[in-house]
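Once you've had a glance at the structure underneath, I'll fire off some questions.
As you look at this complex, bear in mind that one protein chain is not there, while each of the others sits in place.
Should a chain be cited, it is by its letter among A and B, assigned in written order, with residues numbered from 1 in that chain.
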Amino acid sequence: MVPLEYYLILSGIIFTIGVSGVVISRNIIIVFMSIELMLNAANLALISFARQFADPSGHVFVFIVMAVAAAEAAVGLAIIIALFRNKDSINLDDFNVMKW
Amino acid sequence: MQESVKTILENFSLNIDLVTLMPEIIICGMALLTMILEPFLKGDSRKVVMHLTWLSIVAALISIYSIWTSQPNLQSLQFADAYRIDSYSLLFKAVFLIGSLLTVFISSNFLKFKNVPDGEFYSLILFATFGMMNMASAGDLIVLFIGLEIMSLCLYVLAGILRRSVYANEASLKYFLMGAFASGFLMFGIAFIYGATGTTSIVDVIQSSEILSNTYLIIGAAMVMIGLGFKVGAVPFHMWIPDVYTGSITNVTAFMSAGPKAAAFAAFFQVFIVALRPLQSEIEVVLWILSALTMTLGNILAITQNDVKRMLAYSSISHAGYVLIALVAFTPAATTAGLYYLLCYTVMNIGAFTVLIMVEARENSDTNFSSFAGMGRRYPFLGILLTIFMISLAGFPPTAGFMGKFLVFKSAIDTGSTSLIVLVVLAVVNSLVSVYYYLRVVVVMFMVEPELEYRPINFATGIIAALVISMGGTLLLGIYPQIFAFFLNTALI
Partner (left out) sequence: MLEGSTAIAFYIISFVMILSAIAVVTLKNIFHAALFLVLTLFAVAALYILLSAEFLAAVQVLIYVGAISILMIFAVMLTAQLTNYNIKQTNEQSLPALLISVCFIGITIFAIATNNKLGGFPIKENTEIAGSNTANLGQLLMRDFILPFEVVSVLLLAALIGAIVIAKRDN
């Protein structure tokens, strides 16, 4: 029997790894992967709660978050490719024509 | 099995009222139609897309007005309580639509000047508006999240629509990374709010009996606060705003600073004032700090800017701080005042951006303060208009900016709480400081001689329409708030 809290703590750990990835990484694609980790952590928490309440509406939410994540991935990678075409780099430190 | 499906359908009503959904249907339908029409139009007939876009926005505004007059105290829950249409959300939608309308007017010539593909542009503006409308009417956190994502995805693309410009690329990238990061926080928060209450509905106040775990609710509220804080650009989640606003093409910056900001506030109002009332005292403290930081830091940083566009970006941060006062006050009057302020800000800010676009849309021009030199002498009328917009942004009578600030501050003082009075005093001091950087533009415009020969400004029809609407709005909202009495009688709670 695995208590709900364990799932939530796992989700919290994955979320934190995602957040630290976004903050410390200087590679755009890694930043983007870390954001996916954050969304997955949120999904895991949602499904754990849905299990707890025996209520499938949490599942609907996860289903929709996945669609949103796919849409975000498409737009994000398009932006990265447009950038790469102009600048030939995916290192975040190279993107400071403005101050940040 | 078929039997059961039949009974489900019979016992279940989505309660859809197409009349009240008309604004959304018009906007979404036109966004689709634009994409279908666009490939068939060549040359001059491409203007059709632009005209259809603004006509559809006007049609949506008219339909909001007719819903408003025919059903004054509308309270309708549709799609199994996932969508709420009431007078408050209708007014929010009107604010978004006015922002989009002005954006379309200022865009048509500027896009040609900057050589941007226009069909997709209008379609994305309409999709973003549709997303904002979903946010304002969301009765469920799922709808709120999707609306926010539709709006954000369109904005990421609009920010980078000037594909060959490195600045636009960078703006788009930063906006995307920060926006997706914020969405991660928002989702994690929503998951915990769901865990704390067992529901994602935000139609009613969450009753304390429903709260299964206060800890989860607080974690959830904190995460949602971070997520939405990024979207409204509250300090310390503001760092993307200056770069994204400066790097994007100017008409998109005008759009971003108006509607999407108001939409993020709509989400703020719904989640924190309606749904999370049980946490009121904690939320007030956090919002107080956010509000004080946001207006002060936004103002201080705005003083040091040499680029008008970047200055307006910082000014938009500090204005978000003023609106947050309405959230701290937590009263019905304050929600109304916050909405009124957002309307005023939309009108006057896009007005200021319109003049900025006129200055930028000349040969070899940019958005620095020096580009404004001599404009006041060459075009005194335009100079006076810009002066009025700047006075309004600084918050002086007889303009919209003053009336908006006055209502927000009054609602805060009426609560009688000392901490709010301190916040209002801080806001007044900040407004006085802001005079410096707003009037700097005016000084440069009238007093400084241009270094080179003055290059003429091109007056296009769309730009003039936008100027007339935003100037009319700025003056009317400031001088005759009585005619907006219907507005002032509408409260969220």
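Assume a contact is a pair of C-beta atoms (placed from the backbone, for glycine too) under 8 Å apart; a residue touches a chain by one contact, two chains touch by 3 or more.
Remember, it's a predicted structure, so these values are computed and weren't measured experimentally.
Only one of the listed residues, B:Leu124, B:Ile206, B:Ala221 or B:Ala466, touches the absent chain: B:Leu124. In the full complex, chain B makes contact with the omitted chain through residues 8, 12, 14, 28, 31-32, 35, 78-80, 82-83, 117, 120, 123-124, 127, 130-131, 134, 140, 142-143, 146-147, 149-150, 153-154, 156-157, 160-161, 163-164, 172, 212-216, 218-219.
Counting the whole complex, the residues of chain A in touch with the unshown chain are 1-10, 12-21, 23-27, 29-30, 32-34, 36-37, 40, 43-44, 47-48, 50-52, 54-57, 59-60, 62-64, 66-75, 77-82, 84, 90-93.
Please note the rule applied: only the chains that are shown with their structure count from here on.
Annotation: 26 Å between the Cα-based centres of chain A and chain B. Only residues 8, 11, 15, 18-19, 22, 28, 31-32, 35, 38-39, 41-43, 45-46, 48-49, 52-53, 55, 57-58, 60-61, 64-65, 68, 71-72, 75-76, 79-80, 82-83, 86-87, 95-100 of chain A touch chain B when the two sit together in their complex.
Residues of chain B touching chain A in their complex: 141-142, 145-146, 149, 153, 156-157, 160, 163-164, 166-167, 169-174, 176-177, 180-181, 183-185, 187-188, 190-192, 194-195, 198-200, 239, 242-243, 246-247.
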